[in-house]
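Missing here is one protein chain; the remaining ones are kept as they sit in the complex.
Labels run A and B following the written order; every chain starts at residue 1.
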Amino acid sequence: MKLIIAVVQDKDSNRLSHALVKADFRATKLASTGGFLKAGNTTFLIGVEDEKVSGVLEIIKSNCKAREQLVAPVSPMGGNADSYVPYPVEIQVGGATVFVVPVEQFEQF
Amino acid sequence: MKLIIAVVQDKDSNRLSHALVKADFRATKLASTGGFLKAGNTTFLIGVEDEKVSGVLEIIKSNCKAREQLVAPVSPMGGNADSYVPYPVEIQVGGATVFVVPVEQFEQF
Partner (left out) sequence: MKLIIAVVQDKDSNRLSHALVKADFRATKLASTGGFLKAGNTTFLIGVEDEKVSGVLEIIKSNCKAREQLVAPVSPMGGNADSYVPYPVEIQVGGATVFVVPVEQFEQF
């Protein structure tokens, strides 16, 4: 048994929840902020049998992997024309930081 | 030293807190949602000496164990008489999912 602790961006949190449920894994979500990832984030606790760890990591990777996203330009407040970029830019979104921790005993009451 | 991570339903959270304090165990509660248990839930972090793990598990079990609860019938909105059950029904409440994790170092500053 392992406990997978995964910190993911809020924007990927719902999608990851649904993908885990669909694959019959159960997770608890903890409200969390800052740190590993800049934007608001969610910490998942997922308890799994040893042989299913890699399957869960694949699900996290495919739903939360860091990727580029095109963002439409925004006119700068106060009209600082020097910093205005008049075309869409790519920013990086998503990403996950994942710890796999050993579980010595697991109980359900 | 072990770290006990226990996910319990919100409705059992206060009772568990009091039982732990009474038995002189200290816990931190993390706000958490969904997953292991359907309703709103709370995640307890409880640090204990190895020989006290079973005592804490007993306290969690006796305060949070899944059990049946009688629920009074509710008239269906919109009057769908087919699904109306005119007598109290038993639903399952409570339950706890518990991970015992090894602690390599413990410090209090």
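The working rule: a contact is a pair of C-beta atoms (placed from the backbone, for glycine too) under 8 Å apart; a residue touches a chain by one contact, two chains touch by 3 or more.
Every value quoted in this text rests on a predicted model; they were computed, and no experiment measured them.
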Using the touch definition up top, pick the residue from B:24, B:51 or B:104 that touches the left-out chain. B:104
For review purposes, identify every residue of chain B that touches the missing chain, sorted by number. 1, 3, 17, 26-31, 45, 47, 101-109
At which residues does chain A meet the chain that is not included here? 2, 5, 7, 30-36, 41, 43, 53, 57, 60-61, 64-66, 95-102
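Here is the rule we go by: only the chains that are shown with their structure count from here on.
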In steps of 5 degrees, what rotation angle do you get fitting chain A onto chain B on the CA atoms? 120
